[in-house]
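Read the structure below first, then the notes.
A protein chain is absent from this complex, but the other protein chains hold their places.
Moving on, here comes subunit A:
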C-alpha cells in the first residue's frame, strides 16, 4: 500500500520532496511522483498549506468558531445551505456535526469587527439559519496535529551509549 504510505508522509510534512519520500519508502522517485499525481487527480489530496502559529506574528488575525443551527424545509437540505456558506472566502472550514448544533464553521478575518460584521450581515440573514453562537479563538495550542508554542528543544546529550 504505497499510496497510504505516501499519503501519511505528505500529511506529516507536505514539504518532503519526492526524493525524500522515495528514500524513506524504498520506492522509485518516479513512482512517488506518479502516486502523488494520482492522489491529486483523484481529489484525495486537495491542497497543501502551512501550519501557522498566528500568535507569533505581529499582524492580528482573528479567528472564530461559529456554531450554526438551521431549519430545513422541503426544498432545502444541509447541502444547499453548506454550499451557500462555503462560498464566502471568510469561511475557512465548514462541517456538519452531530450534537447540539448543526454546522461547525471556522471564520477568519483581520479584526473582531470584520468577523462580527460578516456573521451578522452575511451569515445570520440566511433564511434557514435559526441561531449562531460565535466563539472567538483566544490562543491556539495545537493545529493540524502540531503543538504550537515554544519549540521543544532536544535536551538529549549530543553523545550517548
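By our rule, a contact is a pair of C-beta atoms (placed from the backbone, for glycine too) under 8 Å apart; a residue touches a chain by one contact, two chains touch by 3 or more; residues count from 1.
Here is the rule we go by: contacts and distances are computed from a predicted model.
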If you look up the hidden chain in UniProt, what protein name do you find among "Aminotransferase", "Dihydroorotate dehydrogenase", "Cobalamin B12-binding domain-containing protein" or "Fe-S cluster assembly protein SufB"?
"Aminotransferase"
Touching the absent chain in the whole complex: find that residue among A:49, A:98, A:139 or A:158.
A:158
Those residues of subunit A that touch the unshown chain are 1, 5, 9, 13, 16, 20, 22-26, 154, 156-161
